[in-house]
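Worksheet for the structure shown next.
All protein chains but one are shown in place.
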Amino acid sequence: MTAPPPSVWTTLQILGSSTDFQTKVYRNDTAGLYLWVSYVEPMVDMEFVARSIFPYLFHCPFSSLEEIHRALPIDDAYDPNNVKEKLLEGYLFIRLHETDETGLLVKAQKTLERALTVPEVEFSVVGPKESFIESLETNLFLLRKRIPIDRLTVKMTTVGTLSKTKVAVVYIDGIANPDNVQTVLQRIEEVEFDEIIDSSYIVQIISDNRHSPFPQLLDTERPDRVAAVLAEGKVAIMVDGSPHVLIGPTTLVEFFSSFEDYFLNWTVASFFRLIRLFSVTFSILITPMYVATLNYHYELIPKDLLGTLITSRREIPFPPILEVLFLELTIELLREAGARLPTKVGQTIGIVGGIVIGTASVEAGLTSNVLLILVALAALASFTTPVYKIGNTIRLMRFPFILFAEIWGLLGVAFCFCIIVTHLLYLTSLGRPFLSPLYPPRWRDLKDALARLPFTSQSKRPETLRTEQPIRFDGKKAKQKRDIDE
Amino acid sequence: MASVAERLQVSPFMTFFIIMSMQIGIGVLGFQRIIAETAGHDAWISVLLAGASSHLILILIYWLLQQADGDFVLLHQRLFGRWVGGVLSLLLVLYFAIIPFVVLNTYIEVVQVWMFPDLKTWEFSLALFLLCLYITFGGFRIVVGICFFFLIIPSYLVFTFWFVLDYSDFYQLLPIFDHSPSAILKAAKQMTLTMLGYETVLFFYPFIKGGKQSAKWAHAAVLTTTLFYTLLTILTLAYFSENQLQRQIWPTLMMWKVVELPFIERFEYIGIANWLLIILPNICLGLWCSSRICKQLFSIRQKMALLVITTICFFCTLWIDDRAEIDFANTILNRAGFYFLYIWIPCLAGITYIVKKVRGNV
Partner (left out) sequence: MSMRTALLIGVTVVLLCGCVRKEILDDINIESAVGFDEAGKEKIRGTIVIPVYKRGETANKTLTTVSSTAKDVLEELQYKTSEPLVSGSIEIALYGKQLAKQGIFPFIDQFRRDASIGTRLYLAVVDGTAKHLLEGNYGRQGNGIYLSNLLKQNIERRDLPKTNLHLFLKTYYADGKDPFLPYIRRVGEDVQVIGVVLFRGDRVVDTIGQSDMFYFKIVADGYSEGTHTVRLNNKKYVSIKNISTKRTISFSGPKTRPHIHVHIALEGIVREYKHGPFTSAVRRSVEKTFEQQIRSQTEALLRRFQEKQIDPIGFGDLAASRYRQFRHRDFYKHYSQLPIRITADVTIRDTGIIE
């Protein structure tokens, strides 16, 4: 049995079962016509309608809908599916007779959105402080004003059978590699889901390796970051209703670079990047090393430290592994609780949890003070990652290391490291290797990976993206030198 | 002609890392004693000789690869017919299949003596082979990635030999050429086991983009390995007295015992843990090469061959686990490598040359 052909009448019937769907009849005295106006009330900005649309509709002389169409910016309403969509978006559907199948659609959407604010997750001390909001139009506005060229291409699609979320794929035609663009478009087309709430849903569905804890697409809420990476040749995915925009293809090193690095001088920025890398390594490895050393390798500890460690552990009834797990879980508990509590209570609990519980457990002899310092430092170090998602991954990764350190000591740590490296080697982002520019080694891209070299030396676009136009600007001119006293 | 899709190929620069990481394996821990027994304090000359001869053999290998269009198994078949050629290639499968379990067993032995006396062989072996399966199932690119990272990351260990200088007497190396040339040559022959590794190029050649350009990187790798081994030999000879060296099974590990950093006292534990990173490429490449030859010989899926070979290797690590048996396996590997590289390859080159002259092409 085939479905009945879509028709406007059926749409209006279905919609009519909702109380907030209105169909009203108005009479235009001047033209002597009746106008049937249908709309979904919560979506329509009645004030705008009453102020701008109705006066024209009800008082101007016109004899047919075509005339109005020529005068006002109105959409066609010949496709019943289009009518359904637009009605639900907040358009007015105007017909001349109750049973007409065609009419006019007038845009009268309510636009209620958050004001532009500072970015919460990627705050930077210097530099622009605009951040994306939930509305796709405003986001596109923020982006287009930073790249006002004709080649900035926006391709819109809809995903989600229930949510009908608008997704915009943005790239610069002539710079971005067409394969990348094609991959993105194709994967978004293939999304099978009912309610897409946020861009992170899209990430999880279109990622190359869904089972990996490592994120494969970068998400950002800064329009300036998106503009910068589009200029490099990447592809951006914007989702209506989400202030986070996805960028791909991406690599592991990008997750450790904060956009603020580009606003600082390159020596300072490189130094901070190296500190970040070091702190991440420290954060992952310090607790497993503690477990490994105390369990198996007491000979590694320098003599002066030996006394401190032994006295700190003397009263503890638990083996090091339980101590470590207890403290790690406490920190995670504090973090989760702090994230859920309302602001005012959250601060108090944070202080109570952090200081009181910590000190008290040391005094009670449940944990050692040395370990408390290490775990706290490690937790702090894991928050230095500029991208929130990779911070979570790092905290998660600590646990397999701890487990392997418990079984095989230092050998276990080395073994777990091998596993993680292998896993990273498998990952791809939109088909491009995730560990680039480390492997496969791309020397040109290393200029912006572990350290950031000055802009004048970055005159070519990253190799991994295989862009169509690799040269950004004339490197030679940028580096012009003069002799002394010339 | 075994051609491989371009998306699976790697850049010729990677040849450097593949060959060097395959050459540096477990031999490094204890080779000094063996060559010093024969050539005394002139053993470093033997190392240089072994390195020089490796370069020559490598040239022959590349020439053979050019003649065979990159397919070594096919070369065997074309020259000797399907059956004899097949048997020859099968020997190679065995050769590459011995490497993983010899390497792993030696490593586990080191761990059991130095770190964890009660580490059960079977469980570490199981874990490691599972990891190697994970790596090799990802294909050649992942194996090369492992070679790359696990050569670069442990390279800092070279700097730890700085601490050895304090206790070294370089005059122990004098006078140079105090031993007979035959002794030095014999030690060079003993050195070949440690220099083995570049023969893998015969089988991963189709996976290199622009095959011929990789020759310079392959030679660079052999050169660097030779220099590294020479320096290590010189340091070892200066650090230990001759008789003392004879009594050390693993001189390199003993040298690490004297390293003292401000926050770490006994460095050899970290050295041994890092050594896992160094032997992993050896095991994976061995498994990959032998399964690849199997795939070409028997037309089975490489994954299946990998599973079979890995299981056999795993059981071998369980059965062959006392010192004498492992030494025996090491000796077999040494002999096999020597005959393959220094006898078979030149013979093959000669035969190919003649056949080429007679037939016109191979």
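Order of writing sets the chain letters: A and B. Residues in each chain are counted from 1.
One rule holds in what follows: a contact is a pair of C-beta atoms (placed from the backbone, for glycine too) under 8 Å apart; a residue touches a chain by one contact, two chains touch by 3 or more.
Please read these numbers as outputs of a predicted model, since none were measured by experiment.
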- Left-out chain, listing which of the shown chains it touches: A, B
- Query: Which residue, A:Y298, A:F455 or A:F473, contacts the hidden chain when the whole complex is considered?
  - Reply: A:Y298
- Query: Among A:I14, A:L116 or A:L306, which residue is in touch with the absent chain?
  - Reply: A:L306
- Quick one: which of A:W36, A:W408 or A:Y426 touches the chain that's been left out? A:W408
- Note on the structure: Per the whole complex, from B:R82, B:K120 or B:R335 the residue touching the absent chain is B:K120
- Contact footprint on chain B, counting only the chain that is left out: 113-114, 116-120, 123-124, 126-127, 130, 134, 166-167, 169, 171-175, 178, 239-244, 247, 254, 257-258, 260, 265-266
- Tell me, which residues in chain A touch the chain that this view leaves out? 293-296, 298-299, 301, 303-304, 306-307, 309-311, 313-314, 316, 319-320, 403, 406-409
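As a convention for this text, only the chains that are shown with their structure count from here on.
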- Report the inter-chain centroid distance for chain A and chain B in whole angstrom, where each centroid is the mean of the CA atoms. 46
- Note on the structure: Seen from chain A, its contact residues with chain B in the complex are 296-297, 299-303, 305, 408-411, 413-415, 417-419, 421-422, 425-426, 435, 438-441
- Message: Going by the contact rule set out above, which residues of chain B touch chain A in the complex?
- Response: 10-11, 13-14, 111, 115-116, 119, 124, 127-128, 131, 134-135, 138, 141-142, 145-146, 148-150, 262-266, 269-270, 272-274, 276-277, 280
